[in-house]
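The complex is shown incomplete by one protein chain, all other protein chains being positioned as in the whole.
For reference, chains read A and B in written order, and residue numbers begin at 1 within each chain.
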């Protein structure tokens, strides 16, 4: 961005200030747009939760969640994801201090935690399939796999995105644009954390109890 | 080897129907013709740089409108085929399977691939100009939305000649739409076609909310926005809340069909009624999504051609917003007969009736905008005036349908068909036509021939009543929708014949419109002034068509109807506002990524339809690469230097 600003500013002098404001507007507008996107994502997850609640008893004579779900692993996963939300927060603090290396380091830790969350989730799914519960077993398991899987997919997309962002940060440093990007992904990451708390409560806690 | 290819081809292409064979041949020929013309005139580069990669909201708007008119043609042909079959069911013009496909595609195309893109086209062209902005908030995303719509629509349409069309109705109720009821590929084309374009629509919704809330010209308060902008805002907020539900619903249906899940199946504990609830939780807001902008268009036009301020601005805003809110609480009125019990039915009957109140108020406000005005009967205004009685009657039959116990007799009958065509044609289509005629000079810099437009108008209107009034009667005679044939004893044939005549009158009207456009291009007369109709809002303050950057200087807004007030000030001899010095204008660069990414989505969708993972997976990888490519590109905008703006402005305004 910096060069885009400096070029015309150099050519026409005096307007540099206005451009800077324009960029600021652009970035804040993107942030606002992302908030709106999150609203639509809330609706998306809300619909999935609704289908899960409607279908929660429709095990069709097959295994129930209470029989197969193992809480120990899930509690570890939850702990990992919550920690990653915390570390992404530290990353933003480092960014605000202007510490590029700290920012990338904490983002990397966040991504690592996210990756281990996904690893555990995939393991859980494999375990469930071995126990005889796959997506076609019954409506309950369809709803389970799609709801939990959609969250997992969101986390995975976040991981790829985070890695791409780390590369960009190492190349371009902390600029208004990369700053906004870090802000957005940490917002996204916190959001997924909140969604997970609902998954944990509704799917696991209430399912097992 | 040859046999294998033959076998594959007979599975791949839809064969055995002379109608479809004709379509296949003509589609093939026109493709060859298009490619030939583009190559012969060396226009490929022009097409790519000027259109396919453009992020300019005006060009995207025009592409939306072209696509929607093509879809109107296809949906209209579907309608005529159905009407022919119903006028003479004894002839067996269409086989039942074919008839079922045609009413399914007619519904999907008219709502999702005709009304929606026509609406988005008008959003794109008008909203930034009306709020004094240089583009939408996210031009790249805007281009992506268009191409997602376009490739989604193509994926849906291709099922006509490849693989077979969907035939489970426009909302595809399971279990009919499940693998057990529709083993063919048509239903998969349906899911992927709508899904891909639906994601585009969702993005457009977000884009315009941000545009309207964040990019208004300096000084323009919310309560000074043109009414069309308010209607777009209410429509886009509705999109934001409704479309994710559609995305999920179609996704779940896909998972059912593709991975054997049990969301909506009969066995395995699935719940088909959940689909019906979910699809209408999107589907009902959807009809308000398309009607609200039409309300906005009427508000603009009625005020412009009555030469009078819009009456009851605050009421209008409140009405728009409350309609958009209540539209989320009426979905179950689409299935009062599901046996949900009296409590549920009473609740949804009341919420449905509630919507009639703000809608009725809007009618009065339009009437009183005309009252004590000076009405001129240009084509946009004629469509607006024709809309009022049509919509009033359509609204009234809607209220009749909302009376839950009476709906047990109306439901699924031609009474219902007549009702929703009356509000969708009389409201949405008339509204968008009015908007198209109104803003046409702004889009292209020339007017459409008024005389031919009036012929089209009268054919449309007479055709409409001749087509749909008999259908109310047919409903009361017990005729059920989606029947491809009926008993002669029922006495339905005479009215069906009348209805078919009406449909053909509307077909003739469409020909008049095509002729009108062709004629107006042939006898092109450049608009000298950007202000074609002595307009009231900002879009009329700049040349037609608008330059790339729209406004050389961002306007300072002090009132509603800013341009009208400005003209009044000048007429009263007040000094014009001093012109601020020009500054370089910040603009987004064109990008090929939206086109390529949407093409990748198309590839992935096509692959999933055929269960060809070798095609679907590379498609999805292509999508991911496009996203990353976008994330890594930092050189996405540029500045138009002042001297270039000066040159452009001089050229545009110099013709005065």
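Methods note: contacts are C-beta pairs under 8 Å (C-beta built on N, C-alpha and C of every residue); 3 or more make two chains touch, one makes a residue touch a chain.
The criterion applied here is as follows: contacts and distances are computed from a predicted model.
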From the list "ATP synthase subunit b", "ABC transporter ATP-binding protein", "Quinol oxidase subunit 2" or "Amino acid adenylation domain-containing protein", give the UniProt name belonging to the chain omitted from this structure.
"Quinol oxidase subunit 2"
Looking at B:13, B:258 or B:368, which residue reaches the missing chain?
B:368
Of B:272, B:592 or B:618, the residue that touches the missing chain is B:272
Of B:212, B:417, B:495 or B:609, the residue touching the omitted chain is B:495
Touching the left-out chain: which of B:54, B:100, B:124 or B:471?
B:100
Interface residues of chain B (partner: the chain not displayed):
96-97, 100, 167-169, 173, 175-176, 180-181, 266-269, 271-274, 277, 306-315, 335, 337-346, 349-350, 353-354, 356-357, 360-361, 363-365, 367-368, 370-377, 385, 388-389, 392-393, 396, 399-400, 402-413, 454, 458, 462, 466, 469-470, 473, 475-478, 480-487, 490-491, 494-495, 498
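Convention: only the chains that are shown with their structure count from here on.
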Need the CA-centroid distance for the pair chain A / chain B, whole Å please.
33
Touching chain A in the complex: which residues of chain B?
137-138, 202, 205-207, 209-210, 213-215, 240-241, 243-245, 247-249, 251-252, 255-256, 259-263, 265, 267-271, 274, 278, 583-584, 586, 624, 628, 631-632, 634-635, 637-639, 641-642
Could you please specify the touching residues of chain A with respect to chain B in the complex?
1, 4, 7-8, 11-12, 15, 18-19, 22, 25, 29-30, 32-33, 36-37, 39-41, 43-44, 47-48, 51, 54-55, 58-60, 135-140, 142-143, 145-146, 160-161, 164-165, 167-168, 172, 177, 181
